[in-house]
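Heads up, one of the protein chains got dropped from this complex, but the rest are sitting where they should.
Order as written gives the chain letters A, B and C; numbering starts at 1 within each chain.
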Amino acid sequence: MTAVNAITQENIVVGEIANGLPLTIPVYRLKGQGNGPSVYIQANMHGAEVQGNAVIYQLLEQLKQLPLLGDITLVPYANPIGCNQKSGEFTLGRFDPITGTNWNRMYHDHTGLIECFLQAQQNADEQELKAQFKALLIEQTQNLLDGPAYSLTTGKRIALNLQLLAHQADIVLDLHTGPISAKHLYCPLYAKASARYFDIQNVLLIPEGFGGAMDEACFSPWWQLSLALAAQGRTFPVAVEAFTVELGSQEKIDLAEAKRDAASILSYLNYKEAIVAGNYQPATMTRYGCYLKDYLAFYSPMGGMVEYTAPLGEPIPAGTTIAHILRMEQYLSEQPLHSIKIDTPAIPILHFASASVNQGTELYKFFTHYFEL
Amino acid sequence: MTAVNAITQENIVVGEIANGLPLTIPVYRLKGQGNGPSVYIQANMHGAEVQGNAVIYQLLEQLKQLPLLGDITLVPYANPIGCNQKSGEFTLGRFDPITGTNWNRMYHDHTGLIECFLQAQQNADEQELKAQFKALLIEQTQNLLDGPAYSLTTGKRIALNLQLLAHQADIVLDLHTGPISAKHLYCPLYAKASARYFDIQNVLLIPEGFGGAMDEACFSPWWQLSLALAAQGRTFPVAVEAFTVELGSQEKIDLAEAKRDAASILSYLNYKEAIVAGNYQPATMTRYGCYLKDYLAFYSPMGGMVEYTAPLGEPIPAGTTIAHILRMEQYLSEQPLHSIKIDTPAIPILHFASASVNQGTELYKFFTHYFEL
Amino acid sequence: MTAVNAITQENIVVGEIANGLPLTIPVYRLKGQGNGPSVYIQANMHGAEVQGNAVIYQLLEQLKQLPLLGDITLVPYANPIGCNQKSGEFTLGRFDPITGTNWNRMYHDHTGLIECFLQAQQNADEQELKAQFKALLIEQTQNLLDGPAYSLTTGKRIALNLQLLAHQADIVLDLHTGPISAKHLYCPLYAKASARYFDIQNVLLIPEGFGGAMDEACFSPWWQLSLALAAQGRTFPVAVEAFTVELGSQEKIDLAEAKRDAASILSYLNYKEAIVAGNYQPATMTRYGCYLKDYLAFYSPMGGMVEYTAPLGEPIPAGTTIAHILRMEQYLSEQPLHSIKIDTPAIPILHFASASVNQGTELYKFFTHYFEL
Partner (left out) sequence: MTAVNAITQENIVVGEIANGLPLTIPVYRLKGQGNGPSVYIQANMHGAEVQGNAVIYQLLEQLKQLPLLGDITLVPYANPIGCNQKSGEFTLGRFDPITGTNWNRMYHDHTGLIECFLQAQQNADEQELKAQFKALLIEQTQNLLDGPAYSLTTGKRIALNLQLLAHQADIVLDLHTGPISAKHLYCPLYAKASARYFDIQNVLLIPEGFGGAMDEACFSPWWQLSLALAAQGRTFPVAVEAFTVELGSQEKIDLAEAKRDAASILSYLNYKEAIVAGNYQPATMTRYGCYLKDYLAFYSPMGGMVEYTAPLGEPIPAGTTIAHILRMEQYLSEQPLHSIKIDTPAIPILHFASASVNQGTELYKFFTHYFEL
């Protein structure tokens, strides 16, 4: 008979809205046996990207009956402002509606801590370094939260509360979606070997550096620490893996697909020995990689009404028509229908959510110079 | 060899924006032989409902080579504010962003003119009545536009400019879409016989009355006139047909589908002898009717993340699960996944565009008590 | 020594948002001696109209130490969606962001109950009629709330919950503000005598009829009942008074002004013998009345940038310049600066909140054909 793991729930307070009510986020925890890496998974930081909540639902349904080696923390509804912000029929949850700041660009960059840390820990061994650095990241995040109340923006306070949870884990998955999108994975270069345990065909390889996102906030300090030690001639493998998992399209709940995505994540966690779940194995598929610098944003060359024609997720040759743009304002004097082509081989990863665009609206994102992983 | 009909374009000015630039709408006209009813077709009054522009494109491509009996006027981009209003990635064009007023509820109700009109035209014959009443509608609409500039709202001015064009026609089609939607037709009861010439399976039958929409603004005065004359013992068939044609889902351009929708409209125009296009015939299909009073808005019984499961456009039996609602806030203490059922046989016509809803958000609209047409 | 009245708080649940959290509204209650009319006061139904919360604060500070004859119920933050809905820096709380429906147009019209009610209560005396009709309004409102969960929109559910509280009172005050506005009072015609107990110079006199607002929802059924009985030859004074109190401008908290507004309300409640507070007496001022039909909405005759020049709240002669409109798009070829005049004597009551307008944006609202009350 399968044992059932206990799940506990805590609601953390991450802010307050105008009528004084608290903003809370539910945090679900499963206790592991203590002999595997700990895991942190969150979803729905962007308001319209709801499918991650369904994946967390399916994960909970599975995890409660699987042997757990490390602790697992699951956070749906990571952004209580974003997921409740409608403007018209759609969820306007990609940025703070007051400031325009992308909710996933407000995490804190702790790489500045490394220099002092290494000076203080010159004689520490690998295990000690790891423990001390993890403690430092947690402590510094808490310090920021404990600073003067007037020093934190709404979004930074939410981000730091989540980051505080994430720094406690060895594995971090931030579940997102694109607008209309194929599945893809943001994978730090050093963790490329792990990418093949996810059932995700297209993998974006991320260099060190920090742009404010959750995955970067988690892997950057550890990666930079590793590089700093390498510069001293010491080998220190990056101790944390963090990914942004792009589950497909926003504004969509698909419970069956969520079950498949949960299986893909369980396959990775099994590989990392966070759980014991040998029946979750990665699917056989051709996986493609693309360096971040080759991830092409293709902005609309004109204003108009768009029929998107490129197949998402699959390689297309140079010269493929990716969209028709209809312009009915000058039907008589201009060409009303334009075919937009891409001039390089590419994998279309996502396209804009709306059929009407201004000149300069991001029409597509493409993998270019992609390669088999 | 096929003759090619001349198309002319005029840009009408319907307002001015804050920086003083004019709001203009392109109007395309084809001249008929003068022996058929005149036709007015507009699209995109609601900003996100763009597919009608593609249908007008396909209509123009066909109409320029077909024999035309009546004059035809085609107006894409009927609302230059709505179709350019983004809020996040989607078009926020269902209502005036300043006032919240639905752009398709601002047309003018001319039924108040009937009483005086009939007193003045007691001896007119049917043809004269028709000509005089049409002239009156046009004149009164123009009078409203010529009134004091301070008396018209932004939306009313746009609506009146369009209505001025529409009252000149005998047949009016207002092309719309739902959020996520099956095709359906708003058809005034008296014009039920015409509904079968459109390739649209589901037909909503509208009583007399005025709610502010374009179709109502066009058919109501004529219908009320007919009823008023009937009360005097005179038979006066309603002289104008007006429909709202719901083309499917918003935020989508599909050129092939637009061609099929254009064919469906041409089939109707051929039947009405506005054009000669005998090769455009309605498809054979079971058509369903539903009275407006039985058009059920189904509001979400709870807040949550929604998986829509009802097949749009097809009859479903009572008890069918129409949605799953996921609630991850209380995974441990409450049921996280709810099945929402409908308790009556129905045809799901449309559902909400977003996967996250508040309690009370309109989840679906259903035909209930539907019947074969 | 002044006795201190007990205040109790209840949080009523009026809905649920997308992440499943409840929407709640705080309700404060003070118990009276049972020998005066009961009072219901709410604020902030429109999100940006926050000053009413400050007035309720100041009322609570006073009421806790005044002799109360009737029960008093005070509801700040009446709309938990509206007051937390930002779009940019301002609160976008005038309408449901999904549907565009004005939050103050969703109350229920119970006048349809009157005919049956009177048939059933033919022999009741005035006191019985009042008690029975009040009970009926409460019961029917509760029935609507207890109907199928799928039958209520988000806004209707909020409105009905508030209406349920309001129907229990004999006096209802709905605290609002205009955009940029002078104080004014919406007063039903039959209650004109009460208007002079408020320190509000400008009074809009409202006919019977129902447009969906809270004040109308409360006074219309009673007014119609009174009229129906009058038609039977019975005298039945309208048993409920309900006002919309417009406190000035939105997006502004002014605690000192709120104290003055609280005093004005206490003066009215003292007059109505809901409280004993003889030291609260109305200020001496010239009060002006205007019939609703003469309340002129003045829409901008052109697009442009507006300098508002009319003094709010004070009579101006015909021909007064009420705005300059700057148009820098055609500085060379057109007049860049336009003076907008009003051609009738008027009292400017409010103007648009923004300095940039489209043609047709509501620029001002004016009392015309006003008279001394």
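What to note about this one:
The definition used in the following text is that a residue touches a chain if its C-beta (ideal position, glycine included) is under 8 Å from a C-beta of that chain, and two chains touch if they have at least 3 such contacts.
None of these values were measured; they are calculated from a predicted model.
For the options C:Ile56, C:Met214, C:Ala263 or C:Ile349, the residue in contact with the chain missing from this view is C:Ile56. The hidden chain makes contact, of the residues B:Leu30, B:Leu74 or B:Ile98, with B:Ile98.
The residue touching the chain not shown here, chosen from A:Thr153, A:Thr309 or A:Thr368, is A:Thr153. Summary of contacts with the chain left out: across A:Tyr28, A:Tyr77, A:Phe95 or A:Tyr186, the touching residue is A:Phe95. Seen across the whole complex, the unshown chain contacts subunit B at 17-19, 21, 24, 77, 80, 83-89, 91, 97-98. Seen from subunit C, the chain kept out of the figure touches residues 7-9, 26, 28, 47-48, 50, 53-54, 56-57, 60, 76-77, 83-84, 86-94, 179, 251-255, 305-307, 324, 326, 328-333, 336-337, 352-356, 358.
Touch with the hidden chain on the side of subunit A covers residues 15-21, 23, 81, 87, 94-96, 98-102, 148-157, 298-305, 327-330, 356-363.
Just so we're on the same page, only the chains that are shown with their structure count from here on.
If you average the Cα atoms of subunit A and of subunit C, the two centres end up 47 Å apart. One finds 36 Å separating the Cα centroids of subunit B and subunit C. Inter-chain spacing, taken between the CA centroids of subunit A and subunit B, is 42 Å.
Shown for subunit B are the residues in touch with two or more other chains, namely 87, 94, 305, 328-330, 356, 358.
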